[in-house]
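In this view, the complex is presented without one of its protein chains, the others remaining in place.
First chain written, first letter: the chains are A and B, and each begins at residue 1.
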Amino acid sequence: MVALGLLAAGVALRPLEAPAWAVIRAGQPALRLESLKDALGQGVTVGLLGGFRAIVADLFWIRTNSIWEGNDLPGTQTSIKLVTAIDPRPLYFWLNGSRMIAYDMPNWRIDKAGGYDAVPEAVKRRFDEEQSAVAIRYLDNALEFHPNDPLLILEIANVHLNRLKDVETAARFYLQASRLPDAPFYAARIHAELLRKLGRNAEAYAFLKQLHPGLPAEDIGAQSDVVLGRIRELEDELSIPEAARFQPGSASRAAPTAP
Amino acid sequence: MSQPVAAISIQGLTKDFSVTLRGVKLRAVDALNLEVAEGQVYGLLGPNGSGKSTTIKIILGLLDATVGDVRVFGVPANRVEARRNVGYLPEAPYFYRYLSGRELVKFYARVCGVSGSRLRTRVDEVIDWVGLSGAADRRVGTYSKGMLQRIGLAQALVHDPKLIVLDEPTAGVDPVGSAEMCELILKLKQQGKTVLITSHLLAQIEDVCDRVAILDRGKLIVEGSVLELVGQRDRQALIVDPLPEADLEALRGWLAARGHSLNAVEQPRARLDQLFLSKVSRPGRPGGASAGVGSNEVPLDAKP
Partner (left out) sequence: MSVASVPFSFSRLSLIAGNTFLEAVRQKLFNFLLLLAVGLVASAQFFREFNFGSSELKFISDFGFGALIFFGSALTIATTAQLFFSEIENRTALTLLAKPLWRAEFVFGKFLGVFAVIGVFCALTIGLMMALLWHREGQLMNIRPEDFANGRLIAYGDLLVVGVLQWLKFGVLAAIVLLIASFSNTNLFTVVTGFFVLVICHLQYLARDAWGNVDNAVLGLVVRALGFIFPNFQLFNLADQIGQGSGLSPVVALQVAGYAVAYIGVIGGLAVYSFRNREI
């Protein structure tokens, strides 16, 4: 009788609960089954931690660092994922976790396989690729909690550039990051530099010309002088006639678009 | 003229309890018929497990009957209305330890709907009546067992009910407390209240009850007035000064000439509880003037 009453109440109250639940859930990607699997495996009940999530995650992060000091690859990787499963809100965990995976772990694997001198280049490359793939998957996961966060996209771009040496893909991600609101100004500058590195000077020139008018002169981070210097360099390299050269302040202040 | 309504009327009462999940039943009360007239002090006796407490709980509406009809002043006992005229003192009550005696009685009074100026006077009245005026502002947690019984009686009486149900009112209480409780019960009778008592201390029941019923395994074994049940109508006891052997012989002869015989010559004895009560001090005796029982004077009770 009691169970039936509760069931009836549950059914009757669903229309009241569902719209509120949809809103609350959308704001908390952490409430997804797959994101809880790691945490539940460790005996941590996220739902019950409530606001203690922050401090529990912090304490697990400290533990992650002590495991990391021991170069324990599976332990560190699991612990990193556990921290972000408990509290996926701080970007700090995602960014630093992915760096441990992408930058430190290949070195641990090389050490374990006999050291830099003994391990063949092909194997080192394979370690880099495998760890980068794990880090990128981890950052993709982070994007589910922080959609369109430029710092996460930049981190993916960094992995492509620094570990996989894939300049073209990296350039694409820097561009993607540069278009997002609150993106750091350097994302666009790096994108242009990578285009130059790929030999696509004309694209780089067009991109920077579009970029420059939108840069606030008073913001040191925007470095509009540096960007103007790069434009001049490219004009020299592309032999742009004097009359056709870029005039600061003449173009509209539109956001740059992909070349 | 309509017949007066009984204070308690029990017709064909049976109560079964499920004792296992598979539905095995235990019969606690079996086809009980009982009637308690208004103004009586009625004793419900029986060994442990005889069904006394179950019967009381059904009368108070705390349990439902499996079969049968139980009424209190004509109202079915399972209705809230039936409890308007009932006061109840459970066995060895504890109450809210953090309340003072006065706060406790006031709380129960308000639950019973006593309010306004009557609340204060009534609370003071019953506390005085049970002899706890001096301790009314002390926390209940500091009370002795006897005091707990008395404050329990005060809460049972505070709404001036016509029927008072006392479950083992003297259990665990010293002879002084027991005697005081008996005095209070007799006072209630004088006020025209109906009192239903359960007890296994038969001597005390005998002193205060008009009628008794004895239950065993849920069934009514004996019911009747105390005098009918325990009085030896074919015998008499005479209490005289000590007689010399010659006088005793003369008395035997005198009795034999009239067709009687002297069956026993014994030294009369005071009951131990009465001796105890005469020797120990009894501060703050409740209920106003002595009602006879348990007074400081030790009545000698001849045991032929």
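We adopt the following convention: a residue touches a chain if its C-beta (ideal position, glycine included) is under 8 Å from a C-beta of that chain, and two chains touch if they have at least 3 such contacts.
Not measured: the values here are computed from a predicted model.
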Contacting the left-out chain: of B:86, B:130, B:212 or B:277, that is B:86
Residue, one of B:47, B:74 or B:253, that touches the chain absent here | B:74
Touching the unshown chain, subunit B contributes residues 5, 17, 57, 60-63, 73-75, 80-84, 86-96, 98-99, 107-108, 110-113, 152, 155-156, 159, 165
Name, in rising order, the residues on subunit A that touch the hidden chain in the full complex.
-> 1-3, 5-7, 9-11, 13-14, 16-17, 19-21, 23-25, 27-28, 31-33, 36, 45, 47-55, 57-59, 61-62, 87, 89-93
